[in-house]
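A single protein chain has been omitted; all remaining protein chains appear in their positions.
Each chain carries a letter (A, B and C) given by its place in the written order, and its residues are counted from 1.
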Amino acid sequence: MSTRVQQLCSVRSCQEVAENTFLLRFISQEIASSAEPGQFVNILASGNGAGVLLRRPFSISRVEKDILEILFHAIGPGTKLLSRKLPGNRIDVIGPLGQSFHGNAEFDTAFIVAGGIGVAPFPFLTDELLKRGKRIETFVGYRTAGQAFTSNLQHLHLATDDGSGGFHGTVIQLLESSFVQDHSGKIKIFGCGPTVMLKALGEFARRKQVCCELSLEGQMACGFGICQGCAVERADDDGQYALVCKDGPVFQSTEVNL
Amino acid sequence: MSTRVQQLCSVRSCQEVAENTFLLRFISQEIASSAEPGQFVNILASGNGAGVLLRRPFSISRVEKDILEILFHAIGPGTKLLSRKLPGNRIDVIGPLGQSFHGNAEFDTAFIVAGGIGVAPFPFLTDELLKRGKRIETFVGYRTAGQAFTSNLQHLHLATDDGSGGFHGTVIQLLESSFVQDHSGKIKIFGCGPTVMLKALGEFARRKQVCCELSLEGQMACGFGICQGCAVERADDDGQYALVCKDGPVFQSTEVNL
Amino acid sequence: MNSLTSADRIKTSFTLRGVEFKNRVFVASGTFGYGDEVRDLVDVTRLGGIITKSLSWKPRAGNPPPRIVETASGMLNSIGLANIGVHAFIKDKLPYLRTLDVCVVVNIAASSLEEFCDVLGLLEEQEGITGYEINVSCPNVREGGMSFGTDCTMMSEITSKLRKLTEKPLIIKLTPNVTHISEFARAAELAGADAISVINTLVGMAVDIKKRKPKLSTVTGGLSGPAIKPVALAKVYEVAKSVSIPVFGIGGIASVEDAVEFFLVGAAAVQIGTLNFVDPSISVKIADGLEQYARENKISDIGTLVGALDADVTFSVLQSWL
Partner (left out) sequence: MNSLTSADRIKTSFTLRGVEFKNRVFVASGTFGYGDEVRDLVDVTRLGGIITKSLSWKPRAGNPPPRIVETASGMLNSIGLANIGVHAFIKDKLPYLRTLDVCVVVNIAASSLEEFCDVLGLLEEQEGITGYEINVSCPNVREGGMSFGTDCTMMSEITSKLRKLTEKPLIIKLTPNVTHISEFARAAELAGADAISVINTLVGMAVDIKKRKPKLSTVTGGLSGPAIKPVALAKVYEVAKSVSIPVFGIGGIASVEDAVEFFLVGAAAVQIGTLNFVDPSISVKIADGLEQYARENKISDIGTLVGALDADVTFSVLQSWL
């Protein structure tokens, strides 16, 4: 496990990079040096606990030297507070947390599949996979083209629900239509997005008999393994639960029941 | 009664004008045109109710055309949120509220006596009294000189608890020492500040047989007369209460038991 | 469900003991005075009804200050049921209220069974009163100050006595500070109540650590506001499941979404309390917003939301394993 820390980190920048989508960059030597793709940070959006009580978890979207990036939708009070951070503001961050993607295993081509803001962890994973000399095909689905933010992704295949950009349909439909069966032995899928999408993706991977890792979300109170809030049902072990924050957020698609 | 309104008002400026003392200026044609000195506004510090639930009351410190000024200490969550407002931010304001000072009555000289941030309503009152051709002597007491913000006050007499500026002692001691008995018939005192100070001031006025109006504070939930929270004991009527927000905040010193 | 256009009328009204209320949004007792104080800021005729400050036989001056403390997402009050008394209400407030096209529910609080009956009896002789809400969260002076609201027998007795005195809607407002609120609700239903209001404030406290004194003159007070919304929802859910008369849901309601939560758990109508202090027109905004919500969600009658929660109640045992 990488060494997690709790730190007051200085915000470097915070910008709206797509429709209601913000890229926040902050500085942490410690977190940056030990973070791995798929891990997340847990951020206190309001310094004094006023407004939102609990921390908010975000995938680490990219790491550049001592700067970490998170990419998020401003959907509720916590993310709205975060979206208003200014350079120099300090945010209380715990990280890196959770289990990372396994980019090392036996495969040549990575199929990255993201739904909406589920794209967040993949710029970081892409950097890592490129270092390891993997081929990458990236499938990203959005409701509408205005939400797309796809910088630092490789070989992009875009789908939109409303057809305003790329393939008209879901990202899973796009994946189905472009998946070449004979690659399958050397392919690994990495998925992140809404639970319905991940369910479909897990099912797809099972059908195609491809190894597949999914990054899940869950209702978290602590993010570091003490509250037992973020339970997800294990597939193997009837009625047993794994913790998204500690055993995940990255799971083998066969490990959990979504 | 002046017509009170509830409005989203645009902030014009917000500056720290003395130690932890902020001057916030906002625009409201309606409130500005009907406000009288001594009245207050009730402001929602956080737009979405996050952080602080109830409104915060502030004396109207000055009115210039359609601009209202409030002067406040950033002491808790509400005032801290307000102190961070930027030009163009919108704040939800109800006002003008409460009863004003009576600057019209039979007197030549006004003795304005303020403790700390209790100075807030007096620039407005000063403007009004000058219009009516009154002489004004202003006594202001602070803990320390760095807190002093005394612009738009007339014939200033300063006291500080720590002697760092002006008279070394309380503003009431300063008043005692400079009060000329033979003025008394034509003098009226206007006081605002901490309750202990107002108590002493009321007592002083009684001894000198001078008419005295005090602007009180009280724990307010609504500020407009429905919650019954801001009760202050009436002096005349045993066990009866007046409402600071509706019957006050300005009272004759003889009207209430502090 | 048929698709609604913006021109279609949403049914917002509901009926209680033959009385039709315009809509399901009310202002809660003690948080809107007698309905006249903020007439310049709010158009109360757009509400389902006004519930007055609790009235007693004689005026009550209320508790000494401080009476108010803000807490995290809530507030404590110990107003002490300060009110002008039923006579002044009839003389000074009712005539104005009668000129308005709005339902007026008079809330009554008393310190004896007789006082409850006297106040309601006198009000029965007046024109312009739609119904009564009975605040049982007050001490019975005969029984050493024991609250009526925490004694099921006393509460039933008040209900049945008052039932005999009026044919108008009679609403019993319960305190949440009991182990099983549904016992009280069932007893009130049995004793003839037409509806149950849930909840009054939770007992709470705050301390001024500098002075080492309670922040309220009365040591403890009543907690209200968004902080208590989860507790209120659980109590409304419990009560709505256990009685067949309508329930008024109260507690921390601040938005249309909050109101919908209360409808879904079983409230037939909602009352807005503390939030009136923050925004005096919040109740009208919620009433209007509900229509908008219904339109957007293709609901032709707000009443179809009532109790429409899809809940698996088999978890009742697990649930206690918090």
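Going forward, a contact is a pair of C-beta atoms (placed from the backbone, for glycine too) under 8 Å apart; a residue touches a chain by one contact, two chains touch by 3 or more.
Because the structure is a prediction, the values reported are computed rather than measured.
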| item | value |
| --- | --- |
| Touch partners, limited to displayed chains, of the chain removed from view | A, C |
| Residue in contact with the excluded chain [from A:Val17, A:Ile75, A:Val196 or A:Ile226] | A:Ile226 |
| Candidates C:Val106, C:Ile228 or C:Ala268 - the one touching the absent chain | C:Ile228 |
| Which of C:Leu16, C:Ile50 or C:Ile79 contacts the chain that the document leaves out | C:Ile79 |
| Option from C:Gly35, C:Gly204, C:Pro280 or C:Gly303 whose C-beta touches the chain left out | C:Gly204 |
| Footprint left on subunit C by the chain that the document does not show | 60, 63, 71-74, 76-81, 109, 137-139, 141, 145, 147, 150, 177-179, 200-207, 209, 211-214, 217-223, 225-231, 233-234, 237, 252, 257, 260-261, 264-265, 308-313, 315-322 |
| Contacts of subunit A with the absent chain, listed as residue ranges | 3-6, 44, 49, 52-55, 92, 94, 218-233, 239-241 |
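One rule holds in what follows: only the chains that are shown with their structure count from here on.
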| item | value |
| --- | --- |
| Inter-chain centre distance, subunit A versus subunit B - centres from mean C-alpha coordinates, in Å | 53 |
| Separation of mean Cα positions, subunit C and subunit B [Å, integer] | 36 |
| Whole-Å separation of chain centres (CA-atom averages), subunit A against subunit C | 46 |
| Shared interface positions of subunit A, touching two or more other chains | none |
| Residue numbers of subunit C (touch at least two other chains) | none |
